[in-house]
Every structure is written in structure tokens, then in C-alpha cells.
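Every protein chain except one is present and positioned as in the full complex.
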Amino acid sequence: MSNKFIGQSVKRVEDKRFITGKGRYTDDIVLPGMLHAHFVRSPYAHARVVSVDTAEALAIPGVIAVYTGDDVAAINGVPCGWQVNFRSGETMREPKHPMLIATGDTAKHAGDPVAVIIAETKEIAIDASEAVNVEWEELPAIASPADALKEGAPKVHDQFPDNTAFDWTFGNPIEEVDAAMATAAHTTTLDFINQRVVPNAMEPRAYIGSYDNVSDKYTLYTSTQNPHLIRLLMCAFVLGIPEHKVRVVGPDVGGGFGSKIYHYTEEALVTWASKQLEVPVKWTSDRSEAFLMDAHGRDHVTKAEMGFDADGNIVGLRIKTIANMGAYLSTFAPAVPTYLHGTLLQGLYTTPKINIDMTCVFTHTVAVDAYRGAGRPEATYLLERLMDLAALEMGKDPAQLRFQNFIPAFDGVTQPGYQTQVALQYDSGNYHPVLERGLEMLGYEDFRAAQKEAASTGKLLGVGFSTYVEACGIAPSAVVGSLGARAGLYESAQVRVQPTGKVSVFTGSHSHGQGHETTFVQVVADKLGIPMEDVDLVHGDSDTVAFGMGTYGSRSLAVGGSAIMKSIDKVLEKGAKIAAHKLECAEGDLEYGEGKWTVKGTDKSIGFGDVALTAYVPHVYPAGLEPGLDFSSFYDPANFTYPFGCHIAVVEVDKETGKTTLKRMIAVDDVGNVINPMIVDGQIHGGLAQGIGQAMFEGTIYDENAQLTNGSYMDYCMPRADDLPMFETDRKVTPCPHNPLGVKGAGEAGAIGSTPAVVNAVIDALWSGGHKVKDILMPMTSERVWRAMN
Amino acid sequence: MITYPFQYKRASSVAEAVAMLGEGGKALSGGHSLIPAMKLRLNAPDTLVDVGRILEIKGISVDGDELVIGAGATHGDIAGSSLVKQHVPMFAEGAGHIGDPSVRNRGTIGGSLAHADPSADWPAMVLAADATIVVEGAGGSRSIKASDFFTGMFDTALGDGELITQVRVPMQAGSKMTYQKFAQPASRYALVGCAVVKSSDGSVRVAFSGVSETPFRDEAAEGQLNGGQEVSQAASGVSIMSDHFASEDYRKHLANVYLKKALAAVA
Partner (left out) sequence: MQINLTVNGKARKAEVEDRTLLVYYLREKLGLTGAHVACDTSSCGACTVHLDGVAVKSCTLLAAQADGCQVTTIEGMANADGTLHPLQAGFKECHGLQCGFCTPGMIMTAADLLKKNPHPSETEIRVALEGNICRCTGYHNIVESILWAAQHSNAPLAADSHLWTNDVVAKEVVETA
């Protein structure tokens, strides 16, 4: 394997089409005869459908069909992909998530669809949607997870009167944790909300269902992170149509951040409607609908307690959380607050006793599911807020408090992985250097001096720390299966060497901004010793890619890349047989490098292209060997990967208005080996912005009727260019010991570490001005910060 | 997002626009307030009269002791105009903070004033500058003092079929002026926008956008300032808006802070 491309900031192969306007997103696709769908949605968060009258809409010229809940009652609901049972053993409560709300049933969140118009143009469909007359009986509704558990709370599902989807306990037995906490010399307690945020991928979801009555085949174009998973869920669980008759294409996708993992009702509905009408049917969400319908993230209400001994060593951690599931259980929803959150509560610390008590509830809101980081940001937020607050309360230095509690370094090769109290075994970690480097970049001592001086002149400066470890590369199938996953989480790859030695790589991973067409090709080109131009990456089409589990959980390179490596190994193994035959030597006499097999110690060699040609024109060929050079592999990882890092925020708070300015954002991440530093930095930057967004700007606001009151970009604030500083990034490298590339994953890290760093920085700034507040609700609007000082 | 159907007409002169508006419908200038509302189907005029190409309402010029800004001048035109910078610098400063560059390339002062969003920036500025808004209707032209123009939330003294043609701003030698804005972080509209004009004799005019449902001259504050006193509370005596970015209390506090900032800027 050469190292010509790996480790280099190769410019992205995919950029050309995007910078010239030639990207092809689902809404850009036009099929002959295509009709347009528009949904009639519930204006209420909770309301019974008394009647639906479609006659007036159907009479509008250009309206082809109007379907109601009664028309699609036979279709199954969209399924949940993960089962977490009650601690009592009772099965997780799993309400049906129907395509459309039928007469007599209730809409369970604002936006729940009751009918769909299919028309010749989207203009006609939208106009006609106002001619569907729905009689609603409005019912009381709740949005907050804490409200869901209150006595007499309105019920989301009549059959589940306590609004509870399941409850869950994890970690050490509570008695042990209570006993440990009782020994604490100091306990830091924090009641807080990890607020609900909206992923807001810039491309709104879009789908085209297309049925061909000649071949009896369906094609679904979908803005998804995982085409094969959508095909499986839609075929096997929703529509009951044969999987081999369905092609799912995820073309260019304009960001996902989790929200495009899930199988949504609109996806199945356009597919179904295209069969009813025997023409393609397109639906593209508008932004207002996206706020109502795309799965949201976070939404925990938590009480967290961390106990320390007199020296500042952590003795225990006790967590009680209520997590919002929304009205229905989305694809991964039950896993997020449980196995992607509770299992991360060890953090980077040697905490000896940990327990989490979790209740997951239904509310009259759209589903909550994985959003960039998924559970790990919530775990990190909790731990890192506690650490900085504990340091302030105990009069200790927050960096030193971390150093003293860090798990000592382990490489996972010569030293074993680290067994946490919360089931996971970390693969490799070396935590001191990332914080040391962060402090160095910050100029910690100088900062503290500047902070003191600023405080004396009435200016509030603050620094906030966050050190995190996360679990990526999701995941070993057997492990997740034992934890309730209803699917495996391996990845597949096919490496097809063409007769001329050009290589097509088919991956089940899906790129929607991550740059796979570059990174994966760098790996393949180096491994084969051929130019990058000779390698093409194919992804996102279930007809060309054999299978795939898709892209989420920072898994593509660690799992998908490893699958590619397995196929390349098979290619080289077979190629060596062909080369040995051609060179008339033993396979063991050959070595591969620079794109050719060479007889060791000689100048006799045969190039990769010649071997490829021989494989397809097998005239002089090893006896018994099949022609062709094309291998598929499935890779199921041995463990998760565990990236870690240190994020440091510096803020200035305006005393008069509470307006907070983020002055510096430092990130030192260790994501294992790095294939393309430029792309990894870009992933970190984007994650930082989303994490900062949660801390400072973003958050849903529901009114007393569970209506989202900030469902537009005029009211839901995401970071703009002028809200952010240039990011200061660096990295350390602790390779993953259990995958062939040594990579860990970088997609979510930025969003995991940054949020608590920013909040901690504001708290630190306020303490420097004598305002000893423990918490400020996120997003830390100017008013909230001002109130914390007044 | 698709608007309701409507009929589009384009006027090439003020007279033609007034004639068209006389038959009903709304004037379309830059469209950056109206079209978004129509896309959300919050507004449904059956006719739009495009006044965006009427050259006679686009220029910026000096007429006697007034700066005359054509209603069709874009925020960007005003922000970049050397005449505005010279004679009414607050308008250039304030216009440069409206929306974003693309919005400023299209949105016009006339369109914004007619829309009368209580959180828009122009209302405070035209009030403090004591500007006159010239409108043209079937009955001819009339002038409305800025202080009489804003009659409520999204409501103005503009009559049916009338078109804003000019904003006339008194130019006062030796005056100082400023517009200070605390922006709503998502929309960038004013949570509090405070315009202060200080004449050469030291008297001040104070006006606020974003604070109350109707933009207003803060006469109580002006009275205190012009009487040589400190302002006890800005925006007293008006109903204060409240939303999730700024409660009533916080807005009142911000009004004080921004009035102080503005006064410091004209000191």
C-alpha cells in the first residue's frame, strides 16, 4: 500500500458538480408525466378527525386524486427499528404511525397529515389542499416531556394512559451508586434541559415514487442517508411489496445530520400513490413543513448529580432523565436516549459508580430521533457541565479537575481497552494530550490574567472546557442486536476491477456532504497503487450497490471503508494468483506495490492493469480459477470506535444586554487515523457550528397548545457567518486498534464537544463578574443571560 | 411556497400606477415584505401593480433644504448614496443594516414604509428625522408627516389606491443623528431600534422601532432630554411588545440601553 493519497488534503472530486450548479438533488429530477403531491395537515397538535370532505378539491381541474386516511387504512404504519423494553420487562409501547389520519382517529402533532392531493402541478395541489374540508375536534395537547408525566396530562395514545413509551435503568445498581454518593465530600447537582433542536438540513426532504406497470417495478428517489434501509423498511414493514421489485435511489442529498436516516410516511405514500395512478408522484417539503415533520433532536429534562471526594476525585454519578419521543417512535428513537446516551456516561473519567434512570415519553410533537451526535451530545453536555460547575463550586481549576480524573492512556493493542461501568469497552484513548494541547492553544495562563483584568474594567470574559469521548462506527451487529436493534449494522462494499484496470467501488455508505467520493477513492487508489482518476465511487442506488446500511453515527469510513478494504484484499489475493501464473513463479515470491506485482529481488513484474485484463481474457490463466476480478464484502465491526477530544470556548458577555459573543472556539480532536485532513477539519467545523448553535441560538418553542411557535428561519435561529469566529483546530492521533484503516470517525465530534464548552464559558464569564449562577437555559439568548445577571 | 393566483400589472409611471391601483390591488415595489407574506398565504391581493420600474420614484436628490429619496430607492441605494451620507447619514447607516445584501438590493424604502412592520428599521428613522412621506392617489398628491403615518401594527395613513412616491427628509446643518439597533438574531429585524436626531440647538428627537406595535416618537424621553433631564425610562407610556427573543421587561431595558447608546453617538 502506498501513501500517496492517504493523509493528504486532496481536493474533493465531487465539488465540480456542486460549484457549477450541476448537483442533482431529488427535487431537481423531473420524470415524464410526473404529478405533484401536497399534504393536508392537522393545524392542531391534538385533534380528532370528525369528517373529511374531498369533493370540492376533486372538482378542481388538474387534481388527479385525493386520498384520505380511510383510503390508506390498510397500509401499515412506518416501523420503529429499535426495541427497548421497560425495566419491568414489559414490551416497549409502539403505537402505529399511520400514513394519514383516518376519520375518527386523532392527529397527534401539528402537521400530522389527514389527506394528500395529487395534481398536475404543485400549484394546483397546494390550491386544492385548501378545498379539502376537514372537520376537527380540537383536544388538549402537551409538548414538554415533563408535562407528559404529570397527573391528568392529556393522553397522546389512549391505550398508553401514562404517556410512557418505556423506562430504563443502566449502569451500576442504584444502591451502589447511592452508597458511593453518600461518601462524597462535595456533590454538584444540576437540573437542566437539553432542549429540542431542529436538524435543518438545507435541502428539504423530497421524494419521487415511480411505478412501472410493465416490469411491475417501483423506483423511489429519496433524499435519504440510507437508501437500502429505506427499501427494507418500506417493502417489508409498510407497503408489503417485494424488495427485488423496488429500486431506491438517494441521489445528491443536501445534508442530513440524522434527519434523513428515518423512513417517513411521505416516502411510502408517494411510492404507493405512483402505483395507484401509474405515474410518478413527487413531493418536496417546504421549510414550514420540515419544521413540523422532520424528526427533531435532543429534548431531555435531567437531574444530574456528581459526587467528589475531598481531593476532587469523582466518586459517583447519578442521573434521572425524562426524554421526549414525540408522538410516534421514529426509526432509531428508542436507542438515542438509552444505548447512545447512557452508555457514554463514563466520559473520559474513572468514575467508579454510575447509574442512569430514564423515562421516555410520548408528547403531541413530531418524533425526536438521532440528530448529529445522537445521545452522545446529551451525555457529554451533562458530564462537562458538571465538571466545570464542580470546579467553580469547589474552587478548583476545571482543567486540573479533568486531568486528575482522566482514564490513563491505553492503546488497545499492548494495553487492553478500557471497560466502563456502562457496558462499553473503549478501544483506545489518550486523553491528557488533547487537553494539554487545547490549553496551549488557548494560552491558558494569559487568558486567566486577561479575564481578571477585564473583570476589573467591567467586561465579562469567560472560558469553558469540554472534553468528550464518543462511540462511533456503529456498530457490531451482535452487540446492537442484544440491545434491541432490529437490524444489523455492518456495511457492504464491492470492488469491481474493470478489464482495463479501472476500478468501480460500490459502497453501502451514502455521502451527503461527507466527501466519500474523495476519501474512499484516496484509500482505494493507495491500497492498489493506482491513480485516483482510475477509481470511481458508486453509492446511493440499490440497483447498483448490492446492499448498504447507510451513513450516520460517524460510521462511513470506519465501517464502510473497512468493507472496501476487505474487498480490496480479495482482489489482491486473486490478482496475485493470476500474476504468479503469468510470471511463472510462486505466489509467495510476489510482493505488491506501486500498482504491480513484482517477483521479490528481481525486476520481473506485472502491472495491475495487465492482471485485470488477464482476469477477463483468461487465455493464459491459472487452472481452476474463475475469470473476473470483482469482489463483495460485508464488514461487521468488532467494536465501536471511540474518538475523543477537547473543545474550549472563549466568550465575552455584554453586561448591559446579556449579548454573548463567541470570541474563540478551539477544538483538538483525536479521531484516529486521518485519510483527508481537509475533509476531517471541515466535518469538525460543521459540527462545532451546530453545537454552538444549540448553546447559543437554537431551540424549539412550543406554546400551551403544543404548537411550534418558531417554525421558520425568521424565528428559529441558526448560526450565521457573522455569529461565528474562525475555528482553531488541531488533532492528535490515537489509531483505532480494531479496523484496518485505524480510523474512528469525525462527523459528529464537533457537535458533541462544543455545546457544553460554550455554556461553561458563559457561566465562567458570569462568575468572573460575581454572578454565581449554576445554569442558563439553552439557547442562551441575550435575555436569558441578562436575567442571570439581574 | 406558492402564492394565491393574482394578476400582475406593470406601471411605467406614477400616473399609470395610480390609475391601476384605483382599480384595486396592491403596489409591488421590491417585494421583499409583500412576496414573503403572499407565499405564506398570509396576504392575498388579487392584483399586484409593479411600481419597481418607475424611474421617477427612484432617484435621490436635494430639493431646497430637504433630501428627497424616491420611494423606489432600494435600501442598498440609500446605504451607498453619497448624498444620503452627507445630509442624512443615519439613513445610510440604518439602511446598511436592513436584512442582508440581497434584500437590500431589492427592498425599497417606500415598500418598507407601506408595509409598516413594527420591527422594521425605517419607521424609527423617518420619525426621528421628522420626514414627510409624499403619496400620490386618484385625488392627487399629499404629504403625510412621519409622525402621522404609522397608525398601528402593519397599518398606515396610506389611503386605498395611494402610492408612496417620496420620502422628504429635512436637512439641518450642524445636526447629528444615529440609528442604533439590537437585532433579533434570526430575522435580523429590530428587537429595539432607536433613532436619535440632535439639532444644532441641542434639541433631540427620539423614535423607536421594534418596541411597540406602532413605531413611535418617544415624546416623554424627548421632553426630559430637552428639559435638561436624564431619561427616567425610555418608551414609557406605550404598550411594549413581548416575544420569545425579548419579553416586555427586557425590551424596556433594551430601549433604555439603546437610547443611551444613541445619545452617546450624537453627543
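When the chains are written out, they are named A and B in that same order, and each has its own residue count from 1.
Everything below uses one rule, namely that a contact is a pair of C-beta atoms (placed from the backbone, for glycine too) under 8 Å apart; a residue touches a chain by one contact, two chains touch by 3 or more.
Just so we're clear, the structure is a prediction, and the values are computed from it rather than from any experiment.
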item: Neighbouring displayed chains - absent chain, whole complex; value: A, B
item: Residue among A:Leu139, A:Met718 or A:Met789 that touches the chain left out of view; value: A:Met718
item: Of A:Arg12, A:Arg385, A:His581 or A:Lys659, the residue in touch with the unshown chain; value: A:Arg12
item: Touch list for chain A against the chain that is not drawn; value: 9, 11-12, 14-25, 27-28, 30, 123, 200-204, 252-255, 257, 286-288, 512-515, 678-679, 681-683, 685-690, 712-714, 718-722, 724, 726-727, 750
item: Residues from chain B at the interface with the omitted partner, ascending; value: 1-8, 10, 28, 31-32, 35-36, 39-40, 48, 50, 52-53, 55, 58-62, 70, 72-73, 76-77, 81-83, 99-103, 105-106, 186-188
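As a convention for this text, only the chains that are shown with their structure count from here on.
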item: Complex contact set, residues of chain B against chain A; value: 1-2, 4-5, 40, 182, 185-187, 244-247, 250, 253-254, 257
item: Chain B contact footprint on chain A (complex, rising order); value: 122-123, 126-127, 286, 288, 656-657, 659, 697, 701, 709-710, 713-718, 723, 781-783, 786-787
